[in-house]
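First, the structure itself, so that you have it in front of you.
A single protein chain has been removed from this complex, and every other one stays in its place.
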Amino acid sequence: MAFNINDVLSDFPILSQRVNDERLAYLDNAATAQRPRQVLAALQDFYIHDNANVHRGVHTLAERATEDYEGARVKVQHFINARSSAEVIFTKGCTDALNLVAASYGEANIQAGDEIVISIMEHHSNLIPWQQLARRKHATLKYIGLTAQGQLDMAAARRQITDRTKIVAVTHASNVLGTVNPLKELAVLAHQHKAVIVGDGAQAVGHMPVDVQDLDVDFYAFSGHKMMGPMGIGVLYGKAALLRAMPPYQYGGEMIGDVHRDDSTWADIPFKFEAGTQNVAGAVGLGAAVDYLQGLGMDNIQARERELVTAVLPRLTALPYVTVYGPQDPRQHTGVLAFNLAHLHPHDVATALDMEGVAIRAGHHCAQPLMEKLGVTATARASFAFYNTREDTDQLIRAIKETKEFFNRGTI
Amino acid sequence: MAFNINDVLSDFPILSQRVNDERLAYLDNAATAQRPRQVLAALQDFYIHDNANVHRGVHTLAERATEDYEGARVKVQHFINARSSAEVIFTKGCTDALNLVAASYGEANIQAGDEIVISIMEHHSNLIPWQQLARRKHATLKYIGLTAQGQLDMAAARRQITDRTKIVAVTHASNVLGTVNPLKELAVLAHQHKAVIVGDGAQAVGHMPVDVQDLDVDFYAFSGHKMMGPMGIGVLYGKAALLRAMPPYQYGGEMIGDVHRDDSTWADIPFKFEAGTQNVAGAVGLGAAVDYLQGLGMDNIQARERELVTAVLPRLTALPYVTVYGPQDPRQHTGVLAFNLAHLHPHDVATALDMEGVAIRAGHHCAQPLMEKLGVTATARASFAFYNTREDTDQLIRAIKETKEFFNRGTI
Amino acid sequence: MGLSKLNGLYREVILDHASHPHNKGKLPTATNTMTLHNPTCGDTINLQVNVADHRIKDIAFTGEGCTISQASASMMTAAVKGKTTTAALAMAKTFSDMAIGQQHSRSDLDQLGDAQVLTSIMEFPARIKCATLAWWALQRALLKDSDEEDDNE
Partner (left out) sequence: MGLSKLNGLYREVILDHASHPHNKGKLPTATNTMTLHNPTCGDTINLQVNVADHRIKDIAFTGEGCTISQASASMMTAAVKGKTTTAALAMAKTFSDMAIGQQHSRSDLDQLGDAQVLTSIMEFPARIKCATLAWWALQRALLKDSDEEDDNE
């Protein structure tokens, strides 16, 4: 571990609070991460010094705000290694970004009889937009299934992706199983069949190095709030040529070329896709998050999360009443762990763990088709970030054991 | 004036800075307002104490975040006097909200031959979504013009709105002319013809009391950042029955009933329209802005802005080389003043004023059809908020005079 | 605080209802049915009611969910069976009101039978929906137009 955990912890004051009179172990990072004080300071600094609307202003604050905003775009560009900052579109979040692609690219390029291929482990945000697009267009939505080990079935992918396939949309990392999908291989497959590939990076960016040119994805979407940035900001990366050819998604200020009474023309990318006043402060905060993550080093962050999973996963699987979904090998895992306790509903588990200060999530994790596939209606999910500690893993295991005991006895 | 301007000014530290070695007179409030420290504190507090994803979480932080978020919704509900908090949908901003109505309600309800009526003073965000909808649907887009005094031509409105009209979309207050439109009368007209009416409240909310029930508008959109809230958050108000009947706009997490492989069902309002992780911190900040504005009193705020305009407008019109667009009567004016200096392009004016510390905007203000109507390509625009002072008005007038002199002499 | 606070939520009577639910199963015929989901977690209640002479002659439920939602369905069905629909709707209202923190009279509460114990849910705001789901399903089943489609289906 190349960074000092105590330094890191001092950047996240929210983590040092107590909940329900217990030490907080925040293990709900896949839902939303916490933000370091550097990101909060960037937000405040922007609002206290430079706040103005961007691009159209001639005055000093507007110019500063524009520099801040476009500077953040360049930071994101370098972080994911996009060719050009024009390929980085700021959105409200990952869901907004995926809807943009489905509505703009999908609406323009999908026809009756075409196929859209996604995986069974998709989050609803990378599933319903394609499902509804397919329904509107009388296209077919096809699913890539899982192997017995809870990984994407690449043999099935090779069968499912055909010359009728126009779009392949797959998550880079599962928000339930903790698996990392071979996006690069899928991109090759998709391109062999002249389809475009959309990567859902919500659970990948901020947890592992991501290089969109190396992955050769055509689109890639992610959220600021899951990578230590503010809420209300996200990114759609797209290859310039594709973005240029796409119609706008939303209409309004800042995205126009010329507006006449009966028709309008559009600005160049990225502005064509940024209608209305953008979340400038959010972009600035995201830029600060990128700086923070790069300061720690993405390799270090990934190693740290793997170390935590390596510590906790075997202890979890060793409990006879615990079922862990997804790969059992820590090396094939992000910090996301889904599990259930026998004869106990995950909601009851989550309430009990909360009493012990352990914040986990319970439910379908916006992945109902995956739940169906796994034969459950819901699971518990603990998800780790680089600022979690061995103490957090201990607290989780202890709380699970006590929960089991509590419900075994019926009452304490 | 029922509030103490010095107390107010101490809430806005950004205003006490110097730019270009001059006292800052921030007169670009129509582009974006500044946020009081109470709003910034609310953002920080949220991120430092309660930050979590909302609704689906069982743990304590998630529950607190959900309370914060839904509490903000109720604050907004009361602020605009909506019947129910379910009628308050959080969006990315006003543009996002207007696009939502056009894409969801418009797509479902507009047919070939129908008419959509807007006004010639619409901001592009309340113009292009309807224009493009009309094009897609082979419907007709009709414009309500202006009177000689720069106000909405209600006689024309009565002619333009007919039984073929399905949607009337008009701004509550112009972002160029500073006029306030009789939205309530327009609502009566629209409803007589069984059309729905969409109000664009971007320049109204935060500047005057707004009561959506009294206005009887069917939809009403506005942005947080123009009413002292954070960027990246806005609101769509809609009557519950209309919202319930509308299809979703975006698809993803949190807005679903049930997701199956080939189809899905949707949650009830407002969640149906809030796909993906929302800008929870932004909503909390908006709630704090509402508290702040209500603390000052919306009547007081309106009176204060009118007082400033009453002080500055006659001085501006008295300058022989200045043309002011829109009503010349301060009582018919919001804090927004558009003007030009003879023989000078507004961009040159704005650069010169910036050197004098006066931040104004120059351009078409995202209202190109209005510019065309006014016979100009661009105007300068000074826009006042309640925290502006008499000193700001003096500084504006002085800077305009010096600018005129500078360009008269060719050089100083 | 550890798990001791849980005792307030998972009382013995609740755990009993959850592990040995009353009225779980399907009625051969039903005059009123309603399927409701709690979309935030996936709890499902499928409720079947037989109403005759404005009275709930029989009632049963199927579905899946957490201890709270299952116990609540069991308690709810036990509490309303044999009651007039008016009385049952009044009970549903009492329960929903309690769950959002509104006060009711002692006699209203007593009407609820075992189910009143679940008003302890108020201390666990994230779980309120689990407890109210069954009562909502009852309201919707009794009030809905016979033509209305089941919700969320």
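A, B and C are the chain letters, set down in written order, and residue numbers restart from 1 in every chain.
Methods note: a residue touches a chain if its C-beta (ideal position, glycine included) is under 8 Å from a C-beta of that chain, and two chains touch if they have at least 3 such contacts.
Here the structure is a predicted model, which means the values were calculated and not measured.
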Identify the visible chains that the left-out chain touches across the whole complex. A, B
Touching the absent chain when the full complex is considered, from A:59, A:304 or A:333: A:59
Using the document's contact rule, name the residues of chain A that touch the chain not shown here. 55-59, 62-63, 66-67, 256-258, 265, 267, 271
It is residues of chain B that touch the chain not shown, namely 20-22, 345-348, 351-352, 355-356, 362-364, 368, 371, 377-378, 402-403, 406-407, 410-412
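Heads up, the rule we're going with is that only the chains that are shown with their structure count from here on.
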Higher C-beta contact count, A-C or B-C? A-C
Name the chain whose C-alpha centroid is most distant from the C-alpha centroid of chain C. B
Take the average of all CA coordinates in chain A, do the same for chain B, and state the distance between these two points in whole angstrom. 31
If you average the Cα atoms of chain A and of chain C to get two centres, how far apart are those centres in Å? 37
Euclidean distance of C-alpha centroids - chain B vs chain C, Å: 45
For chain C, residues contacting two or more additional chains: 40-41, 126-127
Going by the contact rule already set, what residues in chain A reach two or more other chains? 20, 347, 351, 362-363, 368
